[in-house]
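As you look at this complex, bear in mind that one protein chain is not there, while each of the others sits in place.
Chains: A, B, C, D and E, in written order; residue numbering restarts at 1 for each.
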Amino acid sequence: MRRIAPAAAFSFLLPVGAWLLITISATSLFGQAPAVDPITEPVAPAAAPTFDKGDHAWMLISAALVLMMTAPGLALFYGGLVRKKNVLGVMMQCFFLMGLMTLVWATYGYSLSFGGGNKWIGTDEYLFMRNVQPALVDGVVTYPIEAVPGLFAMPRLTHMLFQGMFFIITPALICGAFAERMKFSTLVVFSLLWGTLVYCPLCHAVWDGGLLAYDFVTFEKSPHAVAGALDFAGGTVVHISSGISALICCIMIGKRLGFGHEPMPPHNLTYTTIGAAMLWVGWFGFNAGSALGATGQAAGAFAATHFAAAAGALAWPGLEWLLRGKPTVLGCCSGAVAGLVCITPAAGFVQPMSAIFMGLAAGAVCYYACTTIKNKFKYDDSLDAFGVHGVGGTLGALLTGVFATREVVGSPGPLGLIEGGTLLKDQAIATGISIAYAAVVTFVLLKILDVTMGLRVSQQAEVQGLDYSQHGEEGYIFL
Amino acid sequence: MRRIAPAAAFSFLLPVGAWLLITISATSLFGQAPAVDPITEPVAPAAAPTFDKGDHAWMLISAALVLMMTAPGLALFYGGLVRKKNVLGVMMQCFFLMGLMTLVWATYGYSLSFGGGNKWIGTDEYLFMRNVQPALVDGVVTYPIEAVPGLFAMPRLTHMLFQGMFFIITPALICGAFAERMKFSTLVVFSLLWGTLVYCPLCHAVWDGGLLAYDFVTFEKSPHAVAGALDFAGGTVVHISSGISALICCIMIGKRLGFGHEPMPPHNLTYTTIGAAMLWVGWFGFNAGSALGATGQAAGAFAATHFAAAAGALAWPGLEWLLRGKPTVLGCCSGAVAGLVCITPAAGFVQPMSAIFMGLAAGAVCYYACTTIKNKFKYDDSLDAFGVHGVGGTLGALLTGVFATREVVGSPGPLGLIEGGTLLKDQAIATGISIAYAAVVTFVLLKILDVTMGLRVSQQAEVQGLDYSQHGEEGYIFL
Amino acid sequence: MRRIAPAAAFSFLLPVGAWLLITISATSLFGQAPAVDPITEPVAPAAAPTFDKGDHAWMLISAALVLMMTAPGLALFYGGLVRKKNVLGVMMQCFFLMGLMTLVWATYGYSLSFGGGNKWIGTDEYLFMRNVQPALVDGVVTYPIEAVPGLFAMPRLTHMLFQGMFFIITPALICGAFAERMKFSTLVVFSLLWGTLVYCPLCHAVWDGGLLAYDFVTFEKSPHAVAGALDFAGGTVVHISSGISALICCIMIGKRLGFGHEPMPPHNLTYTTIGAAMLWVGWFGFNAGSALGATGQAAGAFAATHFAAAAGALAWPGLEWLLRGKPTVLGCCSGAVAGLVCITPAAGFVQPMSAIFMGLAAGAVCYYACTTIKNKFKYDDSLDAFGVHGVGGTLGALLTGVFATREVVGSPGPLGLIEGGTLLKDQAIATGISIAYAAVVTFVLLKILDVTMGLRVSQQAEVQGLDYSQHGEEGYIFL
Amino acid sequence: MKKIEAIIRHFRLEDVKNALTEVGIQGMTITEVRGFGRQKGHTELYRGTEYTVDFVPKVKLELVVPEESLRKVLDVILRTAQTGQIGDGKIFVSTLDEVLRIRTGENGPDAI
Amino acid sequence: MKKIEAIIRHFRLEDVKNALTEVGIQGMTITEVRGFGRQKGHTELYRGTEYTVDFVPKVKLELVVPEESLRKVLDVILRTAQTGQIGDGKIFVSTLDEVLRIRTGENGPDAI
Partner (left out) sequence: MKKIEAIIRHFRLEDVKNALTEVGIQGMTITEVRGFGRQKGHTELYRGTEYTVDFVPKVKLELVVPEESLRKVLDVILRTAQTGQIGDGKIFVSTLDEVLRIRTGENGPDAI
């Protein structure tokens, strides 16, 4: 075996070090339970914490579906869009993040996100799977239950798993922005830090009674919150956060060599199509799974998801057909994904026919963002992570404020604009806060990483392609 | 942006127009509830319309599985079989139909199919998701339930979704017949009209108490029906209808340029293999999902499906091995699909060992149809949509009449031939009617489209390939 | 049609003959119920054999997921690793085995494995789906239930299906060892015999109260057993058995032509990545499905599986990064699979944090096995079936003896080494017996097949590639 | 010994090959190439980014013939490869110093 | 009539093509090739097995020009294909006996 390359070892040890550091500081930081401002975690009464197995079956399979979204789904969708020499690079990013983010989630991510605590961040409650994993209680194996009585109940392990799959796909989405030029070691450290500093706080803010939480008992914003954002399955937490960060990323890392000059067509649109189809299927787990049980709401979210995807898959290529003469496969796939992104925050709160409208709007607006806007401002968002997720997510968050209806939510008063509610204002505030937060933290992170590790591979490595330069492999050897 | 190409705009507006027209006429037609001959929709007693969450979990995932069959499943299976220059063309057809058929289903398709009504067609009951989507009842969000007491119960939304996935895949199957030469705009209009005029009436006839319905309470044909067809998961509705229409299509559109002269081998059999495997997996949702719950019958349908696929996957390549010297991968995949098609109408009505026999028969008969018969009559059924779905579906419908048994159905008297029943006659009549109906309507539709829009792309476009000529893209750019 | 090639017909009839012979002998052998040493099959009390539909939904989808592991999962994972000229060969092996092993399982495999009986082998109880398929009981369709009261209950059909999927993937795993040179006809006969003579007895020994069974009521080894192996989802039955047999296979069949001289890089690592991701997703069905219900234990097994895969996906490329300078995509995928293999026997018995440790260990140890050990002993385990499944499976079985804990199992006394239990000894014995048994039977089988049918294709056929020489097809025709 | 290189359209290959074998040609070699010429390529549009494909796929046929067959072969190719549309391609003829058959080591016309 | 064969780097192709069209070249044909030379290949490692890639991907440009344009074209290629790094490639020049345009049957300089 050869000698250990010091630079390589260094770039390997960096992420490991970062992770250890954070884990340890998180542990020590929260060594004592936070005294101020505790939010009582909604738990089922001690008496009979139990769960319905039909709900549970649906949550287990939903978790599997959401993992499938990252790979094969996103790996194929993104992999097909890059040039051949970078296909493994982009697939590796997806696959490696499945490993990395999972360990982060297991050690401290879930605890920071869903561990209760103040309005900013979670606690050490679930560090290292404490209070999540089974334990003997009076000699009986007992699985801690995550429940809100009347709303849902499941083993906390399952809740952790389901939510953990979101933690994987979110940074993976960002990879679309700096595809074909990002240094792999830097990507690893960036994802780790971004997950910790952007995702966990935002997730806690929206879904764990934090700064942007909505209360489903009083049907108003949570006591701690500055705005109650209705975010069913991650419009804010997943798509806005990743989409905005993607924009910052692609601006700060700069354009690909030869951008605007050399042709950079997708090397394998069959992969992209297959990936888009898998995203569509997996999104049922993402959205209908976010009902947290096999409920009527799950059926509603499933329908909204399906309809929005369908509408998007018609709107985008329809516009191309009208304006350019031909409907493209890439347009059809992109439209479906745009529709899916847009319906994400709304899926469990709107009627199916509204979902069709949202899908049409998403297809049209994202089409505009990915063609006209991008060309105008000339940033190189390689795979349109911002154009689809940032724009589509923002649109979805706002349209949730328009279409959310008490017929679906069950709130006593009106919600969305169409029924005369005022939700839209809250949605706008929450969206603004999320955008600002994600943008600022991403910016700072990248600045630091730029001076310490460097964001980009060398020119030569970029010309060679990431497959060989970062991983020493080739995607296809067809001889 | 360039000027709008008038021809393109026209071909885009046609499908949109057609859809609007149909929607509007459907709405007005059924503006008044049909006074004559109403079939009372079987509903759960008003008291406690509720559903089991285990059943519901299974139905949700089944719906996802059936969508997965169209894409990635069928998109890969068909995509691999065409020449490289048409791979996107065929994938686009599958993907675009996921969008198109879903919106048709959402607006009026489900209502025409499952909205009760006379023996010919449904009603306006569920137009635009009316009576399907949730509503506030006494301030409580209530999901309408689709149920037959003692048989099944689920949110009607879920029923609509599950059935909607069948509405997508059926026209997608036809695409195999005219692959590599059909005009995309015409395909869109054709699918829309075919779905409306062939699928919806047939579906209503078989599964909504119409002309060919079987009654599971009296275990005889429905009061309105001329024949009670036992069709568990769509042998008649999906496979016979699409397979026969496929034959009409490929005859009327004519052979591919160079057919019988130029070689047209499958460009990527690895895709076809992967697609076939996905179809196999997805078919569990299709067939076992058609039990409409996580019941014992679902297990039985699952087993029958699995066994028939396995038997088909041995029979076809086994014959090749015997007669040609080598078992082929394509034969193995085709055999599996043939087995799956054949068991579809029977899955919930036959014993697993009968399914093995049906799979073997399907493998052998479809092998014969795709090799000897096709070569003899020299129609260019490019991807054997008729040879597999038409022939396999018909075989399956008839064999259901042979193997269906009261041991599985629970009927008081004997059913299939093997236990001395007379079901076979009814199956034969229903098959005949379906074949005639699908053939005639498809023929008329194509005649009209031929003179108005044209069925085929230009010679030059066909030589170039559909990928570029219809969509302006290339499948693989491997430089 | 041409004349029937006699050699081909012969090689086709051999497997058919073998199967018939075994089926008949199995039928006659067990014609009478075995009088000696019957193990009473644990059945639910006659009163109300029923099952929870949530559990059932989870088992149905798990069965589908496990099938998905063989194809597309393994077909892509292995298919990408061979040279282009052998890609269909390897995919065909996976796909054909889906057909073959299913029919074996349906006719006698399930009965031999799970039919009760003595400690060596099952009975004829379930031959040809007898007592598995539904039957009329007092005029009511009744599905036999497979149940252990307090542990699980489901239709026996579902149990048969779920377990049958394992019967498919196990011989498919072995194909990695002799890839690119095995004769297809011999492979078919080998798999049939291996399934019968190695898998069924081992499966019976571990999971049906046989030689290596563990008793979950007394929490000790079963009365008949020489060692009670805790094997949650098939560390012994699936991975050790296939991995060890793989080693024997690749030694006995010899190296590929040009091995160590000609380059034989993976022809399509994108397939391998996609396949690995599908294996990861499918493994949730494999492991969490092995809880036999949508229980808390299923959630625990799901978490352990996910964490081990994640840890493996970091450990292997991490080592490469450290020692070779670059983390590879193939390393990342291999590590994930190694982690999954290793956690298989332990998934339902260990805490999630232990799973992380097991995944890290598996990544490191299998990395060492596939690089250093293989290079040292110079056997040509083409796709590392032994290096990953044999080594990872053995490691997993032993580490189960270290980490299994009563906190998860619910045993009265300590189990794994970490809590002071003695399980490790039993695990070691069981592992040793399994290794010896699989190795000896595989050796004898291959010796016989070598002299009767020949193991390898001709030199010319090997140079041409299996795609053409065995199946008369080409994988990609990209002109 | 003359070497003929002909750049032709893909879909004419089958006919050209058949016509050549009919006049007694026993060997040839083809290569996938891409050509730039009067026949313009096309523009593809991927999410608003134009991508101009200047090079269109062609097949290059190489065949070596003895001097005396040259005209006959050129004729056959000209006739069978022609569609009359821009982009039919070119034929280049050059002289070889030597031709060897690897299997036998034969040299000259016998080697073809 | 001269035939120029230039083995160049992929990512110079666009520039070379543009420069050539600027000096009036109307046709050329390219082929994907792999080259072995001073520019060393690289080693890939698949699960501990080394795989040496000696041949690196290159593009072969073929273009036929009348004698008088030869120097100009060579100049253009030399200038635009150069990066100065090992592996820039070679140019080979040879003489053709004949050039035909398939579409019209034209012969000689007119056929280019």
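Rule of thumb we're sticking to: a residue touches a chain if its C-beta (ideal position, glycine included) is under 8 Å from a C-beta of that chain, and two chains touch if they have at least 3 such contacts.
Note that this is a predicted model, so its numbers are computed, not measured.
Looking at the complex as a whole, the chain kept out of the display touches B, C, D, E.
Among B:270, B:371, B:394 or B:411, only B:371 touches the chain that is left out of the view. The chain omitted from view is touched by exactly one of E:47, E:60 or E:103, namely E:60. The set of chain B residues touching the chain not shown comprises 263-266, 320, 324, 326, 328, 330-331, 334, 370-372, 374-375, 384, 387. Residues touching the missing chain, restricted to chain E, are 2, 6-8, 31-38, 54-55, 58, 60, 74, 77-78, 81-95 (touch as defined at the top).
Annotation for chain D: contacts to the undisplayed chain at residues 3, 17, 26-32, 62, 64, 94-103, 105, 111-112.
By definition in this document, only the chains that are shown with their structure count from here on.
Listed by label, the chains that touch chain D and also chain E are A.
Relative to chain B, the chain whose mean Cα position lies farthest away is E.
Measuring from the averaged C-alpha position of chain B to that of chain C gives a distance of 34 Å. Here the spacing of chain C and chain E, counted between their Cα centres, is 53 Å. In chain B, 52-55, 57-58, 61, 294, 472-474, 476, 478-479 are the positions where the chain touches two or more neighbouring chains simultaneously.
Multi-chain contact residues of chain E, defined as those touching 2 or more other chains: 32, 44-46.
Across the assembly, chains come into contact as A-B, A-C, A-D, A-E, B-C, B-D, C-E, D-E.
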